[in-house]
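Let me give you the structure first, and then I'll get to my questions.
For this depiction, one protein chain was excluded, whereas all remaining protein chains were kept in their positions.
Each chain carries a letter (A, B and C) given by its place in the written order, and its residues are counted from 1.
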Amino acid sequence: MALLITNNDKAKKFCMDCRKEVEVIYLADGTYLDVLLRTRDYVHRGYRLLTHPLCGSVKPNQTPYRSVLLEKQSAREENFRSVELIENSIDAARKFMRNRGTPRWNERTREDFKTVDLSFLTVYEQRNYV
Amino acid sequence: MKLELGRIKIHDVQFGPETKVEKGVLYVNKEEIEKLVLEDERLIGAQVELARPGESVRIAPVKDVLEPRVKVSGGGGIFPGMISKVKEVGSGRTHALVGAAVVTCGKIVGFQEGIIDMSGPAAAYTPFSATNNVCVVIEPQEGLETHDYEAAGRMAGLKVASYVGEAGRNVEPDEVVVYETKPLQEQIAQYPDLPKVGYIHMLQSQGLLHDTYYYGVDAKQFIPTFMYPTEIMDGAIISGNCVAPCDKVTTFHHLNNPVIEDLYKRHGKDLNFIGVILTNENVFLADKERSSDMVAKLAEFMGLDGVLITEEGYGNPDTDLMMNCKKVSQKGIDVVLITDEFPGRDGKSQSLADAVNEADALVSCGQGNLIIEFPPMEKIIGTLDYVETMIGGYEGSLRPDGSIEAELQIIIASTIANGYNRLAARGY
Amino acid sequence: MEKKRIVHYINNFFAGIGGEEKADIPPEVREGVVGPGLALQTALGDEYEVAATVICGDSYFGEHMDEATETLLAMIKEYDPAGFVAGPAFNAGRYGVACGSIAKAVEQELGIPVVTGMFTENPGADMYKKDVHIILTKDSAADMRKSMPKMAALLKKMMSGEEILGPAEEGYIERGIRVNYFAEERGSARGVEMLVRKMAKEPFETEYPMPVFDRVAPNPAVKDMKHAKVAVVTSGGIVPVGNPDRIESSSATKYGVYSIEGKDTMSPEEFMTIHGGYDRAFVLNNPNLVVPLDALRQLEKEGEIGELNNYFIATTGTGTSIGNAKGFGEQFSKKLVADGVDAVILTST
Partner (left out) sequence: MVKEIERAGIPVVHVCTVVPISLTIGANRIVPAVGIPYPLGDPTLGDEGSYKVRMKLVKKALDALQTEVDGQTVFE
């Protein structure tokens, strides 16, 4: 079963209503980085990434919202690539944050960010991911 | 497939009662353009302004830039699947108004797009400070949904560029350049002793504001395919991407893809340019796996000896870039990558978000984190309201006098990762 | 015109005080040039004056880094210098680290231009090249005659505010800082040229070398386990009940050192897990599942291992950044070495 880690309520809603079964961890007050760190916890527990943690061109110090889909697998299975990706992604996110923190956005802009973040996930319903 | 590209050189743009080209001057009818844009009921405002090289003008926030072109003969029309009916393009004759550009601008969402300065220090970083720009400032209906607004803005640019391009239909071009790529076997036979080279063109396709279209199809919905290089010159690929100004591949850049142009320049001399493999940049790792497998398969099937690969964007696409590089290299094909860099404010961090050992030949298009200052401009086309929320901008970026301090990222196409510019980065 | 004052840092050996037996001398300062300072003065010319030389033993510096840096900074400050030169250290490892460290501190604290010099394989080069300009030298002091003028030239350029060019032009070790420039040809043309060369097996140079993955070669095997001292380190978050050091359950920023002296087993009354990343019930019930004290104590009794180190070291691995983990490792490894540990069992969940 897939696992969504997100701080975007639109992504949460999408996955709860999705035709496929998705478990959701919703970090209501979490930051972009919090989502990546929680993702890493799960990767260290043997989950495999389904989506790229840095998807979207909006830089990690721009958008407050992040959603990552993962999938449980047995601990021994090869998840080297997931470990590498999440580590690189956290490094990259921190690099941007060091430059400058995420601005305080108005409501309308936050909604746009959520919509864009959600748009990265919607193909999940249309395709098979094995 | 053979295309004659007639280049009509434009050195000035003016308003006039009729949209036409005369002695290298492009005249545009303001009212007709505005009426054309407002045919779309999602938009309630359209204002046309002109910007010429060297003027004290700042354009912001920019959505897309397009070169006006018209299909003169050979079947199909410009921007197939978007403006013209879906029909194969890339053959016959096309006219381009070289030195002119259509720039769409205005608020799309609160956090993206970028700046073009027509003069001053920032002008050196964008190719559009050197073009004569017909700027269309659009305004949406109140409460228009983000997807709809993006689509309306995208269509407005395509419509205006086609409309302006029509003015070149019956003008004698200053020069005609002929590009030709034959079907695979014939192309190989034409220069049997030269190394066979392909171009792997990665299209941004992650989601809303991150999409690209090929004959009207959203690139995330296709699987990697072969394209004749001349198809792109007739607008087979258009940009729906408007996030991250610095490495955005505008529709202008698709029409004028520099890798394709430079490969043609050496075609028949030190290489045999076989064609283009189009691929996408997806969010799901399984999609990346499938696409990169297919890219490598196509490269092998075409019998290529070497490929150039370009990407659009930073972060997620770096992974596609590296997967393509690795898998194509494993087929025994030489690979060169072209990309831009984001090594952080001090330039000391890793430039890319992913790396493989096979990526041993890389061309840099500069680093986007550099801070630059640009002085105030006398005229603003669009609005500076969003400067601080653009990528590359930050709180305090816009000073009261109208000058700006921001990361290079904020300037349209400043570090574009297909090698269009001369900007590069090196290790100090 | 008043001459611009320069302060020069050298070690015990170059100061002529003595070799390894004098490596433990604390910082001292002398007026004017000492040893290689003469070559520095000559290279700088008449407008500059090497006003003072600060000296410290390499071992002393290594063992009292903070204290030595502070003392040296105070000594240097006295002379109100316009520039600072350390070394060159050539291939001397500890000297190189000292030069890099003090040069970095001077630049940060006094805000003046600094230059040092090293051989590329000097460990100090990797550690400090991002912080300060390090002139590339050969691997021995025989290169002094050539390297000192390069160091002086670069320092003079910095002091006069001239633009510092790339590593090839100035002779410093590439710092890994990415700087923009406008190339002669556009990127796509350079890419095509690079590909043509690559296909023809001709030499070409990438414009961005891929990062090198940091790997450490394995140490030789333990020869005599029956007399070896074995220590346990864990990233499994085992701490005394109550977590006295308040180690974070994930993304840890610290580690703890906990005694197991006289204990035969990890009792759940005394130890707990704070690990944020797994179902903790089993380990809370029996911490030996992460720190296998019961088994190791038994093997110690049987003489299978010489001695079990009387403390273990713990942090949490979940979400802990590679940078932090590296920092911990460097710190506690020093302690393990000092305590004569011959082998480590690192457990992770």
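In the analysis below, a contact is a pair of C-beta atoms (placed from the backbone, for glycine too) under 8 Å apart; a residue touches a chain by one contact, two chains touch by 3 or more.
The structure displayed is predicted, hence computed values, not measured ones.
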item: Shown chains touched by the chain that is not drawn here; value: A, C
item: Full-complex contact with the absent chain, from A:N79, A:N99 or A:S119; value: A:N79
item: Residue among C:G111, C:P218 or C:G262 that touches the chain left out of view; value: C:P218
item: Subunit C, residues in touch with the chain not shown (by the definition above); value: 213-223, 225, 230, 233, 235-236, 277-283, 285-286, 288-290, 292, 294-296, 298-299, 304-305, 315, 322, 325-326, 328-330, 333-334, 336-337, 341-349
item: Contact set of subunit A toward the excluded chain (per top definition); value: 44-46, 75-76, 78-80, 83-84, 87
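Assume only the chains that are shown with their structure count from here on.
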item: Inter-centroid spacing, subunit C versus subunit B (mean Cα positions, whole Å); value: 45
item: Whole-Å gap between the CA centroids of subunit A and subunit B; value: 28
item: Set of subunit B residues in contact with two or more other chains; value: 343, 350
item: In subunit C, residues with contacts to at least two other chains; value: none
item: Subunit B to subunit C touching residues, read off their complex; value: 124, 195, 197, 258-259, 261-263, 265-266, 270-271, 305-308, 334, 336, 338-339, 341, 343, 346-348, 350-352, 355-357, 359-367, 370, 408, 418-428
item: Residues on subunit C engaged by subunit B in the complex (per definition of touch); value: 130, 164, 166-167, 174-192, 194-196, 198-200, 204, 206-211
item: Interface residues, subunit A side, partner subunit B - complex; value: 49-52, 54-59, 62-63, 69, 81, 85, 88-89, 91-92, 95-96, 98-100, 103, 105-106, 108-109, 112-113, 115-116, 119-124, 127, 129-130
